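Yeah, one chain of the complex is gone here, protein chain that is, but the others are all in their spots.
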Amino acid sequence: MLRHEVVVVGAGLAGQRAALAAVEAGRDVALLTKLHPLRSHSGAAQGGINAAVGAGDSVETHIFDTVKGSDYLGDQDAIEFFCREAGPTVVEMEHFGTIFSRADDGSLARRPFGGAHFPRTIYAADRTGLALLQALWERLGKEHFTLYAEWDVTSLIVRDGKLQGLVALDRTRGEFQEIAAKAVVLATGPAGRIYAKTTNAHSCTGDGIAVAYDAGAALKDMEFVQFHPTALLESSILITEGARGEGGLLKNASGERFMFRYAPNVQELASRDVVSRAIVTEVKEGRGFPGPYGGYVHLELMHLGKEKVESRLQEICDYARRFAGIDPVTEPIPVYPAQHYMMGGIGTDVHGATNVPGLFAAGEAACVSIHGANRLGGNSLLETLVFGREAGKAAAAFAATAPTPQVHDADLEGATAPLRAWSSRSDGEDPSALRAEMQRTMEECAGIYRNEAGLLEGIRRIRALRQRFANVRVVDRSTVFNLNLTDALETGHMLELAEVILVGAFARTESRGAHSRTDYPKRDDARWMRHTLARRSTDGPVLDYAPVGFTRFEPTERVY
Amino acid sequence: MKFAYYPGCVAKETGRELDMATRWVARALGIELVEFPKFACCGSGFVDEANEVLNVAINARNLAIAEAAGLDLLTICSTCQGMLTLAKLRMNDPVVRAKVDGALRPLGITYRGSSDVTHLLRVLVEKVGLPTIRARVKRPLTGMKVGAFYGCHLLRPADEMAWESPEEPHAFEDLLAVLGAEPVQYRGRVMCCGFPVQFVKPETAGRVAGQQILDAKQHGAHAMATPCPLCHISLDAYQGPAAKLVGQPLDMPIFHLPQVVALAFGATPEEIGLSRHLVPTAPALAKIVARP
Partner (left out) sequence: MVAGPISVPLEVYRYRPGVDRAPTYQRYTLDAAPHTPLLSLLLRIRAETDPTLSLRYSCRSSICGSCAMRINSRSRLACETPVGPEIERHGRIVVEPMASQPVVRDLVVDQSPFWQRYNAIEPHLKVDPRHPMPEGQPNPMTPAEVERFHDTPRCIACAACYSACPAVAADPAFPGPMALAKLYRFVVDPRDAAHQDRLVRIQTEGLWLCLRCHLCTEACPKNVRPSERIRDLKEMAIAAQGATEHGSRHAVGFKENLRTAGTLHESRLVRQTFGVAGMLGQLPQGLRIWRKKPEVLHRPKPIEGLEELEKIYDALDAQEKEGGR
């Protein structure tokens, strides 16, 4: 039986940072991941990481911008902690070897981002996630830990409500294994693949969130799903907000800079939910460009000049050329919003602890909550590192005094029997077909604009899909690298999370941040200034609510 | 057509059969080759490894010599072509330019960048043209299957060499077809011959060379032909050790590019120095279908 003191699941920025913290605290650490660490979705982050280090900026302003950006749903005490840690966190990453873009005086270069009063987004061209991921992996490589690469977590082992370990599939050998652990940190990222149009990688299927939910952890604020305004048409590949930060403009089919109407003060640099809604509205009201892949608007960079575009926005220049056949130096980029980020996730406190003793979470898979109802660009990369470290430290401290985990063969049997049944069926549902229907349902029913009828329809359809999933069939009978099996696993996880999102969205009869109800278009602080908590039951998600942590800023109307 | 003839070091000495065949083909096509005894070695890629700026300077001087005569350069070696082209490009970098000019000016040498550098293969296919070549063929090489072997520096880096596709070129095959030979498609035709490490680790060079020859052989080639005399050394002169390293007999005749053209134009083996090759070429010539 495999045993470790701390197992970190997910090896992107949050997972690696947690592992580093746990190793530094002297624990025996394992890092388990479905991809090689350098392939994690953190590497796709483009625009930058926020820290109030510039002269004229302040931590207080960063706090305020984040609170306002969250549409006042973010917990202000947690946000204060988060913003204070930003400067030291960025310095630490630079010391680890991150190659950031620099200003002429040798200091870290900064660019403006949506919803920020001051340019505080520190960047590495338009591949900041990759730069941080490389440096962190290289730093972590100096430490001793066990790497389980291309292992998929299938469930957590919990006894008397306490965590004992986990079960995972070793993809390469095709074997299920159980790992006894005193503490587990889930840093498995988001579940964007619940949607048909997402900037997320294919690997973003929310497995950590789902297994936490199955193990009794409460999921917080799942209905708050961020749509990124500028995803490339057709592929939904992300075109960073940094493009607008560098001066890119959004135009409709009449050549109008329509953002003046939606955000008179900051136009293109309004926060993401505002810009996304604006684009959807423009297209819906007939002012967008038509096309075979749906209506869209233009993101123009031509006026910035070849040099600026090709040096500061190198990657997206490539993306536009390769994936849309557009040269952004001379032509506008066709964009439309796509699912991008999940503000919700496994509920944690500011140290990454969940309501299941021994279970911790960090990064996009977790919800502290920093981002409340809407996240500001540049705060996600920061979140992974700040709370990755916190969760790693807390998990290590927990493991230092935790009793020996109780893991038995029967646990492995019990956890894997249903999965093995998928492969022995001679008839059953195709996981790809179920997944495609789920994605269509979420686009139609839980997109940027929601309403009661649509959400109810969505719940009905997802529940029907979940029933059909009980009969899912895996046709690939080979053991080694069986993607048919992992597809099914992921689909099952996503169906659970889709239901939680829909149920939470249905219950929340207001519009706040990224959650827009056409039937309840106003923010309702009196009834809805609270976090949604969802727990699993045999009848579906059971909702409860928790108050928002206030320290200094009274909620006001949010205008950009 | 008149060129500053840049034969490169090997063609002047151990590869002189390449020079013989080049002159034969030039005569046949009315191409005037002007010699410049001042030309220095292009550095063969090794000087570039030791000192990038020196390499540029030596080649800028070579280019300036041709410029002074108002001529473009003709190379017969993929490596020379690569090095001279790279030197031209590096001279566009103001930092490099300043350093090189600093060394050339005291000698009264001014580099302008006004002379082009073209390899014989490109001159034949583009300037002379395939129809003209086809018209001059007296002895079609029908029946002989030939694997072209381009030589890395003729094609890559593609954005700098700015000619054929770096991994899917076709100029040489087009030429072979017009000469009546059957070009053989095989992956190794764009790979490396191993020459640069022949003096670093001969076993590795031999394995690399052997792999490409084997690839050509397995695709049915009776012979290979190359526009680079350094590749020729690796593939012909060192074919013996290469065969041992890949553990299989190779027995693959290796022609120089102009030798193939000369043969098709009616040259005798003696006129183009075939007896100088280490791997006998007669078995390949025997494949040529007798004229009716």
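Order of writing sets the chain letters: A and B. Residues in each chain are counted from 1.
In this section, contacts are C-beta pairs under 8 Å (C-beta built on N, C-alpha and C of every residue); 3 or more make two chains touch, one makes a residue touch a chain.
None of the values given here were measured: they were computed from a predicted structure.
Student: What are the shown chains that the left-out chain touches?
Tutor: Touched by the chain not displayed, across the whole complex: A, B.
Student: Could you tell which one of B:29, B:130, B:177 or B:278 touches the chain left off the display?
Tutor: Among B:29, B:130, B:177 or B:278, only B:278 touches the chain that is not shown.
Student: Looking at A:484, A:516 or A:532, which makes contact with the chain not pictured?
Tutor: Only one listed residue reaches the unshown chain, and that is A:484.
Student: If I consider the whole complex, including the chain that's not displayed, which of B:21, B:57, B:178 or B:257 touches that chain?
Tutor: B:57
Student: One chain is left out of this view; which of B:192, B:262 or B:284 touches it in the full complex?
Tutor: Going through B:192, B:262 or B:284 one by one, B:192 is the residue touching the chain not shown.
Student: By the contact criterion defined above, which parts of chain A meet the unshown chain? Give residue numbers in ascending order.
Tutor: 35-36, 38-41, 43-44, 88, 90-91, 94-97, 99-108, 124, 127, 130-131, 134, 138-139, 141-142, 172, 201-203, 235, 237-238, 291-292, 314-315, 318-319, 322-326, 432, 436, 474-476, 478, 480-484, 487
Student: For the chain that got dropped from the picture, name the residues of chain B it touches.
Tutor: Where chain B meets the chain not shown: residues 9-10, 12-14, 16, 37-41, 43-54, 57-58, 61, 99, 102-104, 106-107, 109, 152, 156-158, 166-168, 187, 190-192, 194, 196-197, 199-204, 207-208, 211, 237-238, 240-241, 275-278.
Going forward, only the chains that are shown with their structure count from here on.
Student: With centres defined as the mean C-alpha position, give me the chain A-chain B separation in Å.
Tutor: Roughly 55 Å separates the two chain centres.
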